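Only a single protein chain was left out; the remaining protein chains are all shown in position.
And then chain A:
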Amino acid sequence: MSAITASGDVKPASSARRSGQKIRTLPFIAPSVLILLVWMIVPLAMTLYFSVMRYNLLNPVVEFTGLGNYQYLLEDPSLWTAMWNTLVLVGSVLAITVVAGTLLAVLFDQEFPGCGIARLFAIAPFFVMPTVSALIWKNLLMHPINGIFGFLSRSVGLEPIDWFAQYPMASVIMIVSWQWIPFALLILLTAIQSLDNEQKEAARMDGAGPLSMFFFIILPHLGRAISVVVMIETIFLLTVFAEIFVTTSGGPGLATTNLAFLIYVRALLEFDVGGASAGGVIAIILANIVAFFVVRTVARNLEA
(Lines give C-alpha, C1' and ligand atoms only; values in the text may rest on other atoms or scores of the structure.)
Protein backbone atom coordinates (compact mmCIF):
# COMPACT_ATOMS: atom_id res chain seq x y z
CA MET A 1 0.00 0.00 0.00
CA SER A 2 1.45 3.28 -0.99
CA ALA A 3 1.82 6.32 1.18
CA ILE A 4 -0.89 8.10 -0.74
CA THR A 5 -3.61 5.90 0.59
CA ALA A 6 -2.48 6.38 4.15
CA SER A 7 -4.71 9.45 4.28
CA GLY A 8 -7.69 7.35 5.28
CA ASP A 9 -9.12 6.25 1.98
CA VAL A 10 -7.31 2.97 1.95
CA LYS A 11 -10.49 1.36 0.69
CA PRO A 12 -10.14 1.46 -3.08
CA ALA A 13 -7.05 -0.64 -3.39
CA SER A 14 -7.77 -3.04 -0.56
CA SER A 15 -11.34 -3.72 -1.62
CA ALA A 16 -10.27 -4.10 -5.20
CA ARG A 17 -7.91 -6.73 -4.00
CA ARG A 18 -10.52 -8.36 -1.80
CA SER A 19 -12.93 -8.76 -4.67
CA GLY A 20 -10.14 -10.40 -6.54
CA GLN A 21 -10.44 -7.88 -9.37
CA LYS A 22 -6.91 -6.66 -9.44
CA ILE A 23 -6.59 -4.96 -12.80
CA ARG A 24 -3.45 -4.58 -14.77
CA THR A 25 -2.53 -0.94 -14.29
CA LEU A 26 0.33 -0.82 -16.72
CA PRO A 27 -1.64 -0.41 -19.97
CA PHE A 28 -3.51 2.53 -18.45
CA ILE A 29 -0.53 4.43 -17.21
CA ALA A 30 2.01 3.48 -19.87
CA PRO A 31 1.00 6.09 -22.49
CA SER A 32 1.37 8.98 -20.07
CA VAL A 33 4.64 7.71 -18.66
CA LEU A 34 6.15 6.97 -22.06
CA ILE A 35 5.15 10.32 -23.50
CA LEU A 36 6.51 12.25 -20.54
CA LEU A 37 9.66 10.16 -20.53
CA VAL A 38 10.37 10.95 -24.18
CA TRP A 39 9.42 14.60 -23.65
CA MET A 40 11.88 14.80 -20.79
CA ILE A 41 14.80 12.74 -22.06
CA VAL A 42 15.07 13.48 -25.77
CA PRO A 43 15.37 17.29 -25.59
CA LEU A 44 17.50 17.06 -22.47
CA ALA A 45 19.92 14.62 -24.10
CA MET A 46 20.07 16.79 -27.21
CA THR A 47 20.74 19.92 -25.18
CA LEU A 48 23.54 18.16 -23.35
CA TYR A 49 24.95 16.84 -26.62
CA PHE A 50 24.87 20.20 -28.42
CA SER A 51 26.35 21.92 -25.42
CA VAL A 52 29.64 20.10 -26.00
CA MET A 53 29.65 20.64 -29.77
CA ARG A 54 30.86 23.60 -31.76
CA TYR A 55 27.73 24.02 -33.85
CA ASN A 56 26.53 27.14 -35.62
CA LEU A 57 23.59 26.89 -38.01
CA LEU A 58 25.45 29.15 -40.44
CA ASN A 59 28.46 26.86 -40.45
CA PRO A 60 28.10 23.30 -41.74
CA VAL A 61 31.04 22.02 -39.69
CA VAL A 62 29.98 20.45 -36.42
CA GLU A 63 32.77 19.38 -34.15
CA PHE A 64 33.34 18.27 -30.61
CA THR A 65 34.59 21.01 -28.40
CA GLY A 66 34.30 19.51 -24.94
CA LEU A 67 33.62 22.16 -22.37
CA GLY A 68 34.53 24.90 -24.85
CA ASN A 69 31.03 26.34 -25.00
CA TYR A 70 30.80 26.42 -21.23
CA GLN A 71 34.20 28.02 -20.93
CA TYR A 72 33.32 30.63 -23.52
CA LEU A 73 29.99 31.29 -21.83
CA LEU A 74 31.42 31.52 -18.33
CA GLU A 75 34.11 33.93 -19.48
CA ASP A 76 31.54 36.05 -21.30
CA PRO A 77 30.44 38.94 -19.07
CA SER A 78 26.99 38.93 -20.67
CA LEU A 79 26.24 35.58 -19.02
CA TRP A 80 26.90 37.04 -15.59
CA THR A 81 24.86 40.13 -16.39
CA ALA A 82 22.03 37.89 -17.51
CA MET A 83 22.31 35.74 -14.38
CA TRP A 84 22.29 38.81 -12.19
CA ASN A 85 19.30 40.23 -14.07
CA THR A 86 17.48 36.93 -13.68
CA LEU A 87 18.12 37.00 -9.93
CA VAL A 88 17.04 40.63 -9.59
CA LEU A 89 13.88 39.99 -11.59
CA VAL A 90 12.92 36.83 -9.73
CA GLY A 91 13.82 38.25 -6.31
CA SER A 92 12.02 41.56 -6.73
CA VAL A 93 8.89 40.06 -8.21
CA LEU A 94 8.78 37.44 -5.47
CA ALA A 95 9.13 40.04 -2.73
CA ILE A 96 6.51 42.34 -4.24
CA THR A 97 3.96 39.64 -5.02
CA VAL A 98 4.25 37.81 -1.71
CA VAL A 99 3.94 40.96 0.40
CA ALA A 100 1.16 42.48 -1.71
CA GLY A 101 -0.55 39.11 -2.09
CA THR A 102 -0.58 38.49 1.67
CA LEU A 103 -1.96 41.95 2.48
CA LEU A 104 -4.59 41.68 -0.25
CA ALA A 105 -5.57 38.18 0.87
CA VAL A 106 -6.17 39.45 4.42
CA LEU A 107 -8.15 42.35 2.98
CA PHE A 108 -10.31 40.22 0.70
CA ASP A 109 -10.95 37.75 3.51
CA GLN A 110 -13.13 40.47 5.08
CA GLU A 111 -16.77 40.73 4.21
CA PHE A 112 -17.66 44.04 2.62
CA PRO A 113 -20.31 45.10 0.11
CA GLY A 114 -19.40 43.71 -3.29
CA CYS A 115 -16.35 41.81 -2.04
CA GLY A 116 -17.07 38.93 -4.42
CA ILE A 117 -16.97 41.23 -7.44
CA ALA A 118 -13.95 43.14 -6.13
CA ARG A 119 -12.10 39.80 -5.82
CA LEU A 120 -12.86 38.99 -9.45
CA PHE A 121 -11.47 42.35 -10.55
CA ALA A 122 -8.36 41.86 -8.44
CA ILE A 123 -7.47 38.44 -9.86
CA ALA A 124 -8.17 39.43 -13.48
CA PRO A 125 -4.57 40.36 -14.45
CA PHE A 126 -3.50 36.74 -14.00
CA PHE A 127 -5.60 35.68 -16.97
CA VAL A 128 -4.24 38.30 -19.36
CA MET A 129 -1.82 36.82 -21.88
CA PRO A 130 1.75 38.06 -21.31
CA THR A 131 2.10 39.79 -24.68
CA VAL A 132 -1.10 41.78 -24.07
CA SER A 133 -0.14 42.89 -20.59
CA ALA A 134 3.34 43.90 -21.70
CA LEU A 135 2.03 46.00 -24.60
CA ILE A 136 -0.76 47.60 -22.57
CA TRP A 137 1.73 48.69 -19.93
CA LYS A 138 4.35 49.75 -22.45
CA ASN A 139 2.00 51.90 -24.51
CA LEU A 140 -1.16 52.92 -22.71
CA LEU A 141 0.39 53.33 -19.28
CA MET A 142 4.15 53.86 -19.43
CA HIS A 143 4.61 55.73 -22.69
CA PRO A 144 6.32 58.99 -21.67
CA ILE A 145 4.26 61.22 -23.97
CA ASN A 146 0.87 59.60 -24.46
CA GLY A 147 0.70 57.26 -21.46
CA ILE A 148 -1.34 57.71 -18.31
CA PHE A 149 1.71 57.75 -16.03
CA GLY A 150 3.28 60.55 -18.02
CA PHE A 151 0.03 62.50 -17.83
CA LEU A 152 -0.18 61.97 -14.07
CA SER A 153 3.37 63.13 -13.42
CA ARG A 154 2.91 66.18 -15.63
CA SER A 155 -0.33 67.08 -13.86
CA VAL A 156 1.53 67.24 -10.54
CA GLY A 157 4.31 69.23 -12.19
CA LEU A 158 6.94 66.50 -12.58
CA GLU A 159 8.94 65.51 -15.62
CA PRO A 160 7.36 62.42 -17.14
CA ILE A 161 9.55 59.33 -16.85
CA ASP A 162 10.70 57.47 -19.93
CA TRP A 163 10.27 54.18 -18.12
CA PHE A 164 11.96 51.73 -20.46
CA ALA A 165 14.92 54.02 -21.11
CA GLN A 166 15.51 55.25 -17.57
CA TYR A 167 14.36 52.34 -15.42
CA PRO A 168 14.18 49.36 -17.78
CA MET A 169 14.48 46.61 -15.18
CA ALA A 170 12.10 48.31 -12.76
CA SER A 171 9.57 48.59 -15.58
CA VAL A 172 9.77 44.90 -16.42
CA ILE A 173 9.50 44.08 -12.70
CA MET A 174 6.36 46.22 -12.45
CA ILE A 175 4.68 44.48 -15.36
CA VAL A 176 5.57 40.98 -14.22
CA SER A 177 4.54 41.75 -10.63
CA TRP A 178 1.18 43.01 -11.83
CA GLN A 179 0.62 39.66 -13.52
CA TRP A 180 1.66 37.59 -10.51
CA ILE A 181 0.13 39.51 -7.57
CA PRO A 182 -3.27 37.99 -8.41
CA PHE A 183 -1.73 34.51 -8.36
CA ALA A 184 -0.31 35.06 -4.86
CA LEU A 185 -3.62 36.60 -3.79
CA LEU A 186 -5.64 33.69 -5.14
CA ILE A 187 -3.54 31.01 -3.44
CA LEU A 188 -3.13 32.85 -0.14
CA LEU A 189 -6.80 33.81 0.06
CA THR A 190 -7.73 30.16 -0.38
CA ALA A 191 -5.30 29.27 2.39
CA ILE A 192 -6.64 31.95 4.76
CA GLN A 193 -10.18 30.82 4.19
CA SER A 194 -9.27 27.31 5.22
CA LEU A 195 -8.26 28.73 8.60
CA ASP A 196 -10.61 27.67 11.34
CA ASN A 197 -13.09 30.42 12.17
CA GLU A 198 -13.32 29.17 15.72
CA GLN A 199 -9.61 29.67 16.15
CA LYS A 200 -9.91 33.26 14.97
CA GLU A 201 -12.92 33.77 17.23
CA ALA A 202 -11.07 32.35 20.23
CA ALA A 203 -8.10 34.64 19.61
CA ARG A 204 -10.41 37.61 19.34
CA MET A 205 -12.12 36.63 22.63
CA ASP A 206 -8.71 36.57 24.27
CA GLY A 207 -8.33 40.17 23.22
CA ALA A 208 -6.05 39.78 20.21
CA GLY A 209 -6.05 42.97 18.13
CA PRO A 210 -5.92 42.92 14.34
CA LEU A 211 -2.11 43.17 14.32
CA SER A 212 -1.46 40.33 16.72
CA MET A 213 -4.15 38.31 14.89
CA PHE A 214 -2.17 38.81 11.72
CA PHE A 215 1.25 37.99 13.14
CA PHE A 216 0.34 35.18 15.53
CA ILE A 217 -2.62 33.45 13.86
CA ILE A 218 -2.79 34.23 10.15
CA LEU A 219 0.86 34.50 9.15
CA PRO A 220 1.95 31.19 10.75
CA HIS A 221 -1.01 29.48 9.10
CA LEU A 222 0.04 30.93 5.74
CA GLY A 223 3.62 29.71 6.01
CA ARG A 224 3.19 26.67 3.81
CA ALA A 225 1.02 28.42 1.24
CA ILE A 226 3.59 31.22 0.96
CA SER A 227 6.36 28.71 0.36
CA VAL A 228 4.26 27.10 -2.37
CA VAL A 229 3.67 30.50 -3.98
CA VAL A 230 7.38 31.31 -3.82
CA MET A 231 8.42 28.03 -5.41
CA ILE A 232 5.86 27.94 -8.20
CA GLU A 233 6.43 31.57 -9.08
CA THR A 234 10.19 30.97 -9.12
CA ILE A 235 9.81 28.21 -11.68
CA PHE A 236 7.89 30.53 -13.99
CA LEU A 237 9.84 33.70 -13.25
CA LEU A 238 13.19 32.08 -14.02
CA THR A 239 12.10 31.98 -17.65
CA VAL A 240 10.18 35.24 -18.12
CA PHE A 241 10.37 35.84 -21.85
CA ALA A 242 7.39 37.39 -23.64
CA GLU A 243 7.32 40.48 -21.44
CA ILE A 244 10.94 41.26 -22.31
CA PHE A 245 10.51 40.25 -25.94
CA VAL A 246 7.78 42.83 -26.62
CA THR A 247 8.96 45.67 -24.39
CA THR A 248 12.74 46.09 -24.23
CA SER A 249 14.16 43.23 -26.31
CA GLY A 250 16.65 42.77 -23.52
CA GLY A 251 17.96 46.31 -23.66
CA PRO A 252 18.99 48.99 -23.45
CA GLY A 253 22.32 47.22 -23.78
CA LEU A 254 21.91 44.15 -21.64
CA ALA A 255 19.89 45.92 -18.93
CA THR A 256 16.90 43.59 -19.12
CA THR A 257 18.47 40.50 -20.67
CA ASN A 258 17.72 37.55 -18.42
CA LEU A 259 18.97 34.02 -18.93
CA ALA A 260 15.97 33.03 -21.04
CA PHE A 261 16.39 35.99 -23.34
CA LEU A 262 20.14 35.49 -23.65
CA ILE A 263 19.63 31.90 -24.76
CA TYR A 264 17.00 33.02 -27.25
CA VAL A 265 19.39 35.60 -28.70
CA ARG A 266 22.23 33.06 -28.92
CA ALA A 267 20.09 30.37 -30.51
CA LEU A 268 17.66 32.06 -32.84
CA LEU A 269 19.36 35.34 -33.63
CA GLU A 270 23.03 34.32 -33.62
CA PHE A 271 22.41 30.67 -34.58
CA ASP A 272 24.97 29.55 -32.01
CA VAL A 273 23.43 26.18 -31.16
CA GLY A 274 26.32 25.06 -28.98
CA GLY A 275 26.51 28.21 -26.87
CA ALA A 276 22.75 28.41 -26.47
CA SER A 277 22.64 24.78 -25.38
CA ALA A 278 25.30 25.37 -22.76
CA GLY A 279 23.16 28.26 -21.51
CA GLY A 280 20.17 25.94 -21.54
CA VAL A 281 22.00 23.45 -19.34
CA ILE A 282 22.75 26.23 -16.86
CA ALA A 283 19.05 27.23 -16.86
CA ILE A 284 18.03 23.62 -16.27
CA ILE A 285 20.43 23.30 -13.35
CA LEU A 286 19.08 26.50 -11.77
CA ALA A 287 15.48 25.35 -12.21
CA ASN A 288 16.27 21.95 -10.76
CA ILE A 289 17.59 23.44 -7.57
CA VAL A 290 14.20 25.10 -7.10
CA ALA A 291 12.29 22.10 -8.39
CA PHE A 292 13.90 19.92 -5.74
CA PHE A 293 12.23 21.95 -3.02
CA VAL A 294 8.88 22.12 -4.82
CA VAL A 295 8.74 18.39 -5.24
CA ARG A 296 9.75 17.85 -1.62
CA THR A 297 6.99 20.12 -0.35
CA VAL A 298 4.34 18.54 -2.52
CA ALA A 299 5.56 15.10 -1.52
CA ARG A 300 5.17 15.96 2.15
CA ASN A 301 1.63 17.06 1.39
CA LEU A 302 0.86 13.76 -0.33
CA GLU A 303 1.72 11.89 2.84
CA ALA A 304 -0.17 14.20 5.17
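The rule is simple: a residue touches a chain if its C-beta (ideal position, glycine included) is under 8 Å from a C-beta of that chain, and two chains touch if they have at least 3 such contacts; residues count from 1.
Just so we're on the same page, contacts and distances are computed from a predicted model.
Remark: of the listed names "RNA polymerase sigma-70 factor (ECF subfamily)", "Mannitol ABC transporter permease", "ABC transmembrane type-1 domain-containing protein" or "Iron-sulfur cluster-binding protein", the one matching the undisplayed chain in UniProt is "Mannitol ABC transporter permease". Summary of contacts with the chain left out: across A:52, A:96, A:173 or A:187, the touching residue is A:187.
Of the listed residues A:70, A:163 or A:264, the one in contact with the hidden chain in the full complex is A:264.
Of the candidate positions A:139, A:199 or A:212, contact with the hidden chain is made by A:139. Note that of A:65, A:78 or A:239, the residue touching the chain absent from this view is A:239. Contacts to the hidden chain, counted on chain A, fall at residues 1-5, 9, 11-13, 15-16, 19, 21-23, 25, 27-29, 31-33, 35-36, 39-40, 42-44, 46-47, 50, 104, 107-108, 110-115, 117-141, 145-146, 148, 150-151, 155, 178, 181-183, 186-187, 190-191, 194, 210, 224-225, 228, 232, 235, 238-239, 241-242, 245-247, 259-260, 263-264, 267-268, 273, 276-277, 280-281, 283-284, 286-288, 290-291, 294-295, 297-299, 301-302.
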